[in-house]
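Removed from the display is one protein chain of the complex; every other protein chain stays in position.
Our next item is chain A:
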Amino acid sequence: MNAHLKMDKPDNRNRLDNMAQGLIHTGMDRPEGPLKVTGTATYAHEDHQPGMLHGVLVRATIARGTLDSIDAAAIEKLPGIRKVMHGDKFLRNPAQGTANEAPVQGSSEIYYLGQPVALVVAETFEQARHGAQSLELQVTAKSAVTSPDSDDAKVETPDDQQSSMGDLDAAMKDAAYTVEETYTTPGHTSAPMEPHAAIAWWEDDKLILRSTSQMVKYNVNEVADSVGISADDVHLMSPYVGGGFGSKLGISPDAVAAALAARELGAPVSVAMSRQQVFESTMRRSETVQHFRLAADKDGKLTGIGHRARVSQLPDESFSEPVTQATPFLYRGENREIGMEIVRINSTCAGSVRAPGEAVGITALEIAMDELAVKTGIDPVELRKRNIPEKDPSDGRDFSSHTLAAALDDGAETFGWKDRTSGQTDGEWLIGYGMSSAVRVNMIGESHARVTLNPDGTVLIETDMTDIGTGTYAILTQIAGEMLGVSQDRIETRLGDSNLPKSAGSGGSWGASSAGSSVFLACEKLRQEIAKKLGCDEADLTLRDGTATAANKQTPLSDLVGGSPMESTGVIEPGKTMKEVRQATFGAFFCEVGVNRVTGETRLRRMHGSFAAGRILNAKTARSQCLGGMTFGIGMALTEELIHDARDGHIVNRDLGEYHIPVNADVPQLTVNFLEERDPYANPMQSKGIGELGICGAAACILNAIHDATGVRVRDLPATMDKVLPGLPDL
């Protein structure tokens, strides 16, 4: 029994609004929450197997060169050491998101300092770690490009990432007001709480892998391709993931090393990265250099936008930070020049980190817009509203829905934007206010899920979709509960297992809408079957608390199922609605900061975000996503920065002591509003992605507030005290 929907046309039925269970949208607690808070949810590295050995990866200590040999014999003499391995199957870096094949492999060519080039396997973790730390590598250095600013860095300008319309130079010349500035953002790391880790063992020719993965369907193919086996021979399990933020989209070096070692040694092998390895051997967000040109007429209406961005990446990687992704459609302006440059360097692989593209691109644009607001003297909220385009200015497409104006109004109202007074102080603290827009592209990916209605009226949901701490267990439970009229305690959701129907996975904010739609479709099919049994129209069927009501007759669901379970697989596939209209989520941020007039330290005092992301499936987990996004924004604005040593490209601050994500004391009261929205083009639930929206532009809000407080315009993130200090008055 299958239900397959290709999103070729809008679905205006808003079916979830007509269901009776009342579970959808509520802030239902996560069903797996108690397991997590009691420490009984087993994360990848906790699923210890009998006879398990421990592997620790060894890093390359030069930026570029060859690994000529390793002194394995010396290490194999140490107590407990079972094997020292390297070779052409080791991953240079993780696969990029949705790569679906092995990334660059081989430990003999070294491309960056930190590349995992060997694995030491021992009976205990401590023995393996000591072996790894003691292993001598014989290397030959080659010349390396270790900084994006280096003179010998090759710059690529991919054709498909350059576009232009009209005549921006002329628009700049004719404009009443212009802004032309360069903004820079540093590298960022995902910093998930759970480090990358895997446990692998083989059953005959089949690889069993416990890993910490965001996208099981792709990861299976990536690991199979890396190890050189058929994907059918991989069983990957990732039921709990302690955060990913993009760094676990693709299979990572630990998993492949564990699989190779387990095969070689005929025993289960675990490999966990240290915090330092997570920093240097998984993914970083590239630093960006962004040149903006804004041309506006006397009313502040944009006539032109230029956005040229430069990012860095390892050789032979197709991904580059899509900095300019949302610039083409956020604001109006007929004259445009948008371009990307990619510099190849020998430094940790660049990949998806927390909303690739908009997180940094919109942040820079929103600082530029604030500069324009100051120049024109127009209120920054009003300036943005004047520049909301009717259609996507880059190609004339309609928007599937447009909620920026509503978010700006709601945010301004909730925050009390109109009542702010500039120039206030609180002791040593200079108070300032700032705002910015939020935008993130919206999409879905093909996703399958099976829903089984059991004879006892309980429900089983199965898909290889992951829950990376975001609330997937909760929302899928809610969708099925709502559609089938079953309370949450009678629903079991199984996730993160490659034996289950293949989902889009978690990433790019598409997980909830994709996996959720497949569950929705499976349930809709089940409803049709139930209706058939009752001889009524599906639309006239009410399912609630395990009872079916049709034509004033109530029948227990379990009676309708009969002796054997009813089962349905739902499949959602992206279709024409993803191309024919422009789909995006929107929002607005408002904040108040204090900047210390003595030291230049900035402390956020309060922050508000108003967001629209279609139907909100779970009010609590959606809010948590936005709080998390805004917290990332605080980090981006004030503290987070990968420091690279320009001499060898390596990440210098490789731990959470020196890479400063915001701590509790940095995060004051944050508030979140959701706007009521149904986007029929998005999917049959009319929901949109919420995972990343909260970071896209958030940092600009804080930087704009710093400017309001001090007159200091920080264009080089983060706004650490050293950048604010020179603009403060003498004492």
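By definition in this document, contacts are C-beta pairs under 8 Å (C-beta built on N, C-alpha and C of every residue); 3 or more make two chains touch, one makes a residue touch a chain; residues count from 1.
Criterion: contacts and distances are computed from a predicted model.
Choosing from "Amino acid/amide ABC transporter membrane protein 2, HAAT family", "Sulfonate transport system permease protein", "Xanthine dehydrogenase YagS FAD-binding subunit" or "Sarcosine oxidase subunit delta", the protein name stored in UniProt for the chain missing from the display reads "Xanthine dehydrogenase YagS FAD-binding subunit". Interface note for the absent chain: among A:Pro79, A:Gly416 or A:Gly711, the touching residue is A:Pro79.
Seen from chain A, the chain kept out of the figure touches residues 59, 61, 79, 113, 126, 129-130, 133, 276, 425, 427-428, 597-601, 603, 638-639, 643, 645, 647, 652-655, 657-658, 660, 662-666, 720-722, 725-726, 731.
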